[in-house]
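Pasting a structure here, questions to come.
Removed from the display is one protein chain of the complex; every other protein chain stays in position.
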Amino acid sequence: MKSRPARRRPKLGMTWLSSCGGCEESILDLGPDLAGILGQVDLVYWPIGMDGRMEDLCKVPDGGLDAVLINGSVRTEEHVETAGLLRQKARIVVAHGSCAHLGGVYGLANLFSREAVLERSYGEDGPRLPRLLDRVKALGDVVKVDVVIPGCPPTPDRVREALDSLIRGTLARGAVLADDRALCRTCPRGETRRPDTRIRRFRRVHEATLDPDLCFLEQGIVCLGPVTRGGCEARCVRGNLPCRGCFGPVGEVKDQGGGGVGFLAALLEGASEEELEQALDGLADPTGLLYRYSLPSSLFGGRNEGEGP
Amino acid sequence: MERGSGATQSGEGPAVFEPVIVAFLCNWCACEGADAAGRARLELPANVRPVRLLCSGRVDPQHVLEAFACGADGVLILGCRPGECRYREGNLHAMKRVALLRRLLGPLGVETERLDLEWVAAGEGKRYAEVVTGMVESLRALGPLKPQSASTHTTAKAPDARTKVEL
Amino acid sequence: MSRSIRIDPVTRLEGAGRIEIHLDGSGNVDRARFQVVDFKGFETFCRGRAAEEMPTLTQKICGVCPTAHHLASVKALDRVFAVKPPPAARRIRDLAYHGFLLEDHLLHFLVLAGPDFLSHAGERSLMGVLKGPAGRVARRLLQIRERVRGLAALTSGSALYPVFGVPGGVTRPLRVEDVTRIRTVSEEAVSGAQEALELFHDRVLTHPLFTEMLEAPHLAHRTHYMGLVDDRGVLSVTGGRVRVVGPEGVVYREFDPEAYPTHLEERVVSWSYMKPVFLKAVGWQGYTDGPQSGVYRVGPLARLNACEALSTPLAQAEAERMFSRLGGRPVHQTMAYHWARLIEALFAAERMREIAEEGDLADPCVRRFPTRSAGEGTGVCEAPRGTLFHQYRVGVDGLLEDVDLVVATQHNAAAVCMAVEAEARAAVGSQGALTVEGANRVEVAFRAYDPCLACASHAVEGVEGASDRMRVYDRRGDPLRVD
Partner (left out) sequence: MCRIGVYICECGPNIGRTLRLPALVQSTGNLTGVVRVRRVPVLCGREGLDFLGEEIVAQGLDRVVVAGCSPREHESTFRSVLERAGLNPYMLQVANIREQCEWVVRDRDQATGLARRLVAGAVARVRHHEPLLPSEIAVSTDVVVIGAGTAGVRAALTLAGKKRVVHLVERLPCVGGKVPLYEDVFPGMACAACVMDPMLDELLHHDGIRVHLMSSVEELLGFKGNFTVRLLQSPRYVDPEACLGCGACVEACPVRVPDEWNPGLAERRAVAVPYPGVLPSLAVVDPRHCLRWQGEDCRACEEACPFDAVRFEEEARVQEIQAGAVIVATGFDLSDPGRFPQYGYGRLADVITSFELERMLNSSGPTGGRVLRKDGTVPGHAGFVLCVGSRDPRAAPHCSEVCCRYTLKFLHRILAQGAVDRATVFHAGLHLPGGASQDLYRALEGNPSVHFVRMGAPNSAGILEQNGSLAVRFPDEEGRVRSHLVDMAILAPAMEGASGNRELARILHLETGGTGFFDQGITLLDRVEAGREGVFVAGCAAGPTDILGAATGGQAAAGRVLSELVPGETLRLEPVTAGVDETLCSGCAVCEGLCPYGAIERKDDPPRIMVNRVLCRGCGTCAAACPSGAVHCAHFSDGQIAAEVEAMLGREDQGERSKEKGSRIAG
């Protein structure tokens, strides 16, 4: 991309796999700027915003798209095919949003087995309904991903950054368009965190008075800020709810749940198993909480044994 | 015994499931305890893969997850007895992590018995032998770790409850 | 030889869907189906999750209407934990919700459906709208939408992702200076909604395709209609009772939201991951309309048909205008959804303006605390696309034991299929082929409903816990006996 002539309008595709549409909103929320940005690209494929069919996409030569933004997790065989097709067509594949990046919220379905009944209800008899995979996957599990825009959904500014650098020809492979460091670094409450605080029993959001100025961990409420990449503008914290981890883990942390256990355990008060169990009783559903957005890409929860090719 | 979860012929009897256990050993106590077991020529199962660390407090939850992800059927963390940690409280931090990790792993289908934390002092070769043998036995009874188990919240219905739908 | 034509993906709607048109041996349309080809499984994987996380978890069902799920969820939790939010919290929720309703309707008008009628020649997209004759107004409407979404940062944390609902209230009060801004933006919103309606009258109501489809008999379905009303029978989008009116406009049923499982029934179909819903007492008669069919509709037009009036003067006047133009209440023409949607946008803007003046918006008391730790609860609201139900059962550990969700697109699913099939017959004709324009006409037919497929794919059908209100049907739509 580096030596690309500046004037040519880059060819762009944007689409969704198993998605909620929030990532599309993150594009539409560019608001009045949207027109200007879209005016500088050659938008080839964007189901939510323009006409265009799969067959049109198939006609694009391989590598004919400069970039494609794919949001949503990979849930069906058709998603695998679509992702593969787009990978073929695009020079740069951007995982847009938590689902494509980490597997996303729908990955919590991986806590449950896909039962045969589903297969029977929707399987071979039905008119070509795409077959569900055994488990939800992240985009990176099925195709090579070049750039990540984290977030559920990403902030419009991050999308703008991606599109701007595409237009300028500076969208670099390997980029993660968010902060390099955890949310605490930019959290408005970061300075209220004290290192020696210990939690005797975690408190749940609906039981607790929520001090709008004090670090949630200081209030005994689980906040995933320490184990989550910053760059979200601390939306949840500013809304007075704790971080739930949608930007995914930082840098070298492979597993958000494991990283979460590491720091939450450090905050626990208690010198005996009984005391620790008591402290943890206030921590509802740690698995669903720590892997809220990243179960499919986690070390153990994401492993794919027993799955067909 | 070569690869992860497998079964070997034990003598002439039926195939016995041989679990593979990753054991994280504190350099100052459990490692020495394991050596003491060796010096005493105690008999130990070959199922344990020891990893030497300076302190049980070094065990990152991700190391445990990595071990399970790579096919370990069990993970054992062995540290100094409470109050005897060379680094004061590393063993206590290990205990906290294990308590929370067990809760994290439960819904992923990892039974509590598959992750254990025990104290073994430097001279306690016999205790080391008992701990690892005990874990091997309990995992033999439990069987191999399944990749994913249905959550306890799933009340599975018989698959033939709905055989046809509108076409 | 039968064969089928596929429109894949359908565009300018929320979520992944496609249309399968089956042709018989002679090339005529045998059947057309609107398929939801994605699947999420919320009803399953929410089990075992912490109850208080539901408002921010279930809103991931839909990124276009997260606020609707957030509100339905938090209202369900109010019931679960038996706590009534203080007045200021209720006002903040209402304010956020009406703002959301307005901007969501504007989105549909400008980005999804609008391009069919407002575009610069051939380029059916937002870009085409902006380049076209309506460009100036569209730009202004985009700006207003932006400002209304900006308000969400004050009321609900973020429009992309509301983070303000907790059982018993909201996470934080409004500041006095916020209230001033809310008033200003509300005024702009009212005038914006009026401009949108003017544009609709000028450009859409006069558009030949629109006019043709509005008047096409095959796109007028005499179905039941459902919507939420208050105790005076006036439209109430954030709560109230569920009213169903028959094709003649007579009230057929009115019930409390938590009773919805008694009145509505989900069907499982093999060709879609969506479960269509019908009126249980009327029964399933297939994809057909009339008083004997359990097919009913929800959403803007259904709401106007179901309620007796709108509480705000400008919107009420515009509603009367629509009814008089289209032959009186209830209006059955599918394309009238567009009109009703903009009337509702005006209503939402007016309500914002009213709420901004009601009581003390900056009252710091915005939370009450749970009075019990477990229980059951139903939350309901009128999502932009129709009535949304969240029903939870929470165990003593505060974790979800059972989750049931019924979303707008499920209610409308049968009607959407009817519209798609009817328009497909018209578009395919006897040539057995579908042109690009023809395909778009089929899409125009369903876009009227603004279906949200992200929402519709929330359930893991039949994986487990199939409730007794779920039935299995054979090809004719008869319930199957399970041995």
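First chain written, first letter: the chains are A, B and C, and each begins at residue 1.
The working rule: a contact is a pair of C-beta atoms (placed from the backbone, for glycine too) under 8 Å apart; a residue touches a chain by one contact, two chains touch by 3 or more.
Only a predicted model underlies this, so the values are computations on that prediction, with no experimental measurement involved.
Participant: Omitted chain: which shown chains does it touch?
Facilitator: Taking every chain of the complex into account, the missing one touches A, B.
Participant: Considering the complete complex, identify which of A:Leu12, A:Leu34, A:Leu69 or A:Leu102 is in touch with the unshown chain.
Facilitator: Among A:Leu12, A:Leu34, A:Leu69 or A:Leu102, only A:Leu102 touches the chain that is not shown.
Participant: Among A:Ser19, A:Asn110 or A:Ser297, which one is in touch with the chain left out?
Facilitator: That would be A:Ser297, which touches the missing chain.
Participant: Which one touches the absent chain: A:Ile48, A:Val74, A:Ala90 or A:Ala138?
Facilitator: Residue touching the absent chain, from the options given: A:Ala138.
Participant: Go through chain A and note every residue touching the omitted chain.
Facilitator: 95, 101-102, 138, 140, 144-148, 173-174, 176, 180-185, 190-191, 193-198, 225-227, 230, 249-254, 259-260, 262-263, 265-267, 297
Participant: For review purposes, identify every residue of chain B that touches the missing chain, sorted by number.
Facilitator: Considering the whole complex, chain B reaches the absent chain at 1-4, 20, 22, 31-32, 34-35, 37-39, 41-46, 49-55, 57-63, 66-67, 70-72, 86-90, 93, 97, 129.
Everything that follows uses one rule, which is that only the chains that are shown with their structure count from here on.
Participant: Of all chains present, which has the mean Cα position farthest from that of chain A?
Facilitator: Centre of mass proxy via C-alpha means gives B as farthest from chain A.
Participant: Where the centres are mean C-alpha positions, what is the separation of chain A from chain B, in Å?
Facilitator: Chain centres of chain A and chain B, defined by C-alpha means, are spaced 31 Å apart.
Participant: Counting only Cα atoms for the centres, state how far chain A is from chain C in Å.
Facilitator: Each chain's C-alpha centroid was found; their separation is 26 Å.
Participant: Just how far, in Å, is the C-alpha centre of chain C from the one of chain B?
Facilitator: 51
Participant: So which stretches of chain A touch two or more other chains?
Facilitator: In chain A, 111-112, 115, 117, 121, 125-127, 285, 288 touch at least two other chains.
Participant: Give the residues of chain B that touch two or more other chains, as numbers and ranges in rising order.
Facilitator: Answer for chain B, listing residues that touch two or more other chains: 107, 151, 153-154, 156-157, 161-163, 165, 167.
Participant: Okay, in this complex, where on chain C does chain A touch?
Facilitator: Touching chain A: residues 4, 7-16, 20, 22, 33, 35, 37-41, 44-45, 48-53, 56-57, 60-64, 66, 77, 81, 107, 111-112, 115, 123-127, 130, 139, 142-143, 145-146, 149, 156-164, 166-168, 171-172, 268, 270-273, 367, 369-370, 397-399, 436, 439-440, 452, 454, 457, 460-464 of chain C.
Participant: Show which residues of chain B lie in contact with chain A when the two form their complex.
Facilitator: 60-62, 64-66, 68-69, 82, 92-93, 95-97, 99-101, 103-108, 110, 147-151, 153-154, 156-157, 159-163, 165, 167
Participant: What residues of chain A sit close enough to touch chain B in their complex?
Facilitator: Where chain A meets chain B, its residues are 110-113, 115-117, 120-121, 125-127, 135, 253-255, 257-259, 261-262, 264-266, 268, 270-271, 273, 276-277, 280, 283, 285-288, 290, 298-306.
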